[in-house]
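A single protein chain has been omitted; all remaining protein chains appear in their positions.
Letters A, B, C, D and E name the chains as they come in the text, with residue numbers starting at 1 for each one.
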C-alpha cells in the first residue's frame, strides 16, 4: 500500500503534474483574473476567496479523470484488482496520493495567491483552512467519476455530468465558509462543519463507490 | 483533411466528452461567482463579461494539453507526420476540430451564463462575439503547448503553464472589447480589432510553432 | 518606513540573488572540473582528445 | 583571426572561455565598484527622493531580463536552423540567469513601488508581463530538467523560446500601449534620452556592469554545461566498455 | 494445491465466447491454450484471473495452507497483452513497486529485482525509464515481474510475443523452473513453448448467442 502511495506520488511529480506544476498553473490562473476584472483592489479582495476556490477546483480536476485510466491502459489496473488488499482501501490510497501530489500543494500555495488577490489575513486563513478541508472531497468525488469512466468504453461524458454536480456543494460551502469568516453577520462554523461533513462522507462513499465501479468494470 | 476533422470531432464527442464537460465546468465557474460577490446585481453585471471570459479560458484549457498525446500513444501521430500534407495545415485542422468540439459550445452557452450574471443584451452580444473571435486564439496557443508536451516523456501540464502566459493578451482584449460595448466613452472597435488581429496572428504562429515542435520531438 | 529601508532592501536583495547565482555557477564549475579530473585520473579520456604525450589521437 | 565556426567548436570554446573569463570577471568587478560609488555619491531626485537609487539596480536588471531572453531566442534559432550543439548549451545555460535577473527586477520594482505608488504589486500590463517572463524562465528550466535527451530538450525548448518571444515586445511597449502606473521609457527611446545626466551616468555604468556580469556568468555556465556533457558521455562510454568486457569474459 | 475451473462460460458483448470449460491443474501441471486469433484465449485467461465476470461457472483455489475464503485470483500472476509497467518510471522502480505491492504468496519467495532482471537477461538496463526500452526488452521486463513476487499460478497471455529467439528459450527455461517448483502455468500462445507434458486446450471462438436467456 505504501508502495502504491509512493509510486503514484512519484508519477504525479514526474509526469509533469504534481506539486510545482499544479501550483504554477494555479498561480497563472489567479494571475489572469485581475486582467479580466480590472485592477480594482477592493473588488479583487471581495471576489478573492471565490477565485482561489475556483482555481483550486480547476487544478484539482485537471488530470483527475485519468486517475485510473492510465493504469488501465498499461494493464496495471488488472494486477491491482487481483490482489488481496480490499479494493476500497487501494482506491483510498490512490486518492490520498493524488491529493498529496495535487491538492496539498495548492493549499500551501493559497496564501500567496490570497496576497495577489489583495485579501486580508483572516480571509486568507479561512480560505486556506477550507481548502485544506474541502479539496480532499473533490478528489474522492473525482475518484468515483474516474472509476466509472474506466468501466465505460465511451464514458467520459457521463462522468463529468456525474461528478461536477457533486462537486458543486463542496465549492459552495467552501466559498461560503471563507466569506463567513470575513463578513460579520454570517457565522463561520456552520458552513465549515458542513464542509467537514461532506468531506468525511465522501471519504467513505467515494472509495466504496469507486471500488464497486472498478469491480464491475472488468472486461 | 476533412477526414481528420471528422475523426477528431467524433472522438471528442465519443470519448473525452469535450463539449459537455467544458460547458458544465464553465457553468459551474459562473455559478459560483455570485457567492463571492453576494447578491449585488449591479456589481454582478459589471464583472459579468470578465467572469464569462475567464470561465471560457479555463474551460478551453481543459483537455487541450492532450490534443496530440492520444495520437502519439496509439501511434497515429507517426502516420500523420509522414504524410505529404504540410504539417502546419494538419495542425490547423486539428485545432479547428478541437475548437468546434470544445470552443464553440462555450460560445453558444455564453448567452445563458450572461443571463445568470445579470448582463444586459448588448453586453451579452458583445461577450459572445468576442468569445467567438477570441477562443480560437486560445486553441492555437494551446496547440503549441500540446505539441511540446508530446516530446516530453513525462509530458503534461508543464506545458500549459508555458503557454498560458501567451493567452493573457487574448483575455485582456476580449474583456476590454466586451466592456467597451457597454461603457460609453470607450470605443468597441479598437480592442475588438486587436483581438481579431491576435487570433489571426496565432492562427499562423500556433500551427507553425506546433508543427516545428512536432517535427523536432520525433523519437 | 524610511526610504533608506527600501533602498537597503533593494540593494540587499539584488546583491543576495547575484551572489547566489555567482556561487552556484562557480561551485557547479568546480564540481564538474573535479569530475573531469577524476575521470582523467581513472584513465578514461575522450577519443578525440590529445594523448598525454601531446600526440594527436 | 578566429572564425565563427572555430568558436562554435566546444573544445575551442573552452579554450577561449578559460582565457576570457578572468578578464571579464575583473572588468565586471571594476565596473560595479565605479557604478556603486557613483550611485551613492549622487544626490536624490527632487520628486522621488532618495529612492531613485533603486533605479540603478532595478532598470539594469529589467533590461537584462529582456536581453537574456533575446540571447536565448538567438541561440534557439541556432539550435533549430544550424543545429549547433553550442547553441543548445547557450540557451540552456542562460535560463537560470534570466530567471535570476527577472527576480531582481521584480523584487526591486516592488520595493520601489511601495514608497512610490503605495502598493507592492498591481496587476498592470508591465508588471504582469514581467511576471509572465519569470514564469516562462521557470518553465524552461523545468522543461530542460524534465527531459533526459539533451538534444531533444534543446530543440523543444528552442521552439518554446521562440514562441514565447512575443512577450518581449509586450514588456517593452506595454507602458505605451496601456496606460499604467509604470514609468514610460526614458533612456532608450526614439528621439533621445530624456533623463537628467546626473542620473544617466550612474545608470549607464551600472547597466554596463550588469551586462558584463551576465556575459561572464553565461560563458562560465556554458563551460560548466559542456563539462557536464563531457563527463556524462565519458561515463557512459566507460560503463559500456566495462559491460562489453564482462560480457566477453562470461 | 489445485486450481479448479468448473463449467466456465464467458461473454463478450452479446456473444458467448466459450461455454462450459472445465479443467483442474495441480502442482507442477500446465495447460496451453491455442486457437485462432479471436478464439477467446485471452477471454478465458481473464475470466480465470477474475478480471472478467464469467457468465456462469466458477474458479476455485485450494491449497493446504490457504484460508478457505481465498479468491483464486490472489494466487495468480497475470501477464496480459499489456505490460503493466509505467513508461515514466525506471525499470527498477517498476519492479520494486510490484514486488512490494503484490508481495509473496504463502509458501514461496520471490527473487530480488536485480536477480529477476538478470534472469531475463537484461541486468544492465534497470536504470532506464521503462518507456525507453525496445518492445522485446519491455516484454522481458514485464516477465521479470512474475519473478520478484511469488505466486503459485502463472497466467500468461502470449508471453513470448516480440521476443528474439534466445529470449524465448530463456522464458521456456524459467517456466519449466516454475513448474519444477510445484508451480502451475496456464498460457495462451501461438508459438510452441516447448513444455513437455503440457495439457492443451484448443479454443474455437463463438459458442453461441445467449438466446436461451430471453
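Note that in this section a contact is a pair of C-beta atoms (placed from the backbone, for glycine too) under 8 Å apart; a residue touches a chain by one contact, two chains touch by 3 or more.
Being a predicted model, the structure only gives us computed values, none of them experimental.
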{"item": "Hidden partner interface residues of chain B, rising order", "value": "1-4, 6-7, 10-11, 14-15, 73-76, 78-84, 216, 218-219"}
{"item": "Contact set of chain D toward the excluded chain (per top definition)", "value": "10, 85, 148-151, 226, 229-230, 232-234, 236-237, 240"}
{"item": "Touching residues on chain E - with respect to the absent chain", "value": "12-13, 35-39, 41-42, 81, 125, 132-137, 139-140, 157-158, 161-167, 190-191"}
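Here, only the chains that are shown with their structure count from here on.
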Remaining touching clusters (ignoring chain D, no chains moved): A, B, E | C
{"item": "Longest centre-to-centre distance from chain D, chain (CA-based)", "value": "E"}
{"item": "Chain-chain pair with the highest tally of contacting C-beta pairs", "value": "A-B"}
{"item": "Chain at maximum distance from chain A, centres defined as averaged CA atoms", "value": "C"}
{"item": "Centre-of-Cα separation between chain E and chain B, whole angstrom", "value": "46"}
{"item": "Chain B and chain D: spacing of chain centres that average the CA atoms, whole Å", "value": "32"}
{"item": "For chain C paired with chain E, centre-to-centre distance based on mean C-alpha positions, whole Å", "value": "53"}
{"item": "Junction residues of chain E - those touching two or more other chains", "value": "87-88, 129"}
{"item": "Multi-chain contact sites of chain A, meaning residues that touch two or more partners", "value": "14-16, 21, 24, 28, 31, 35, 73"}
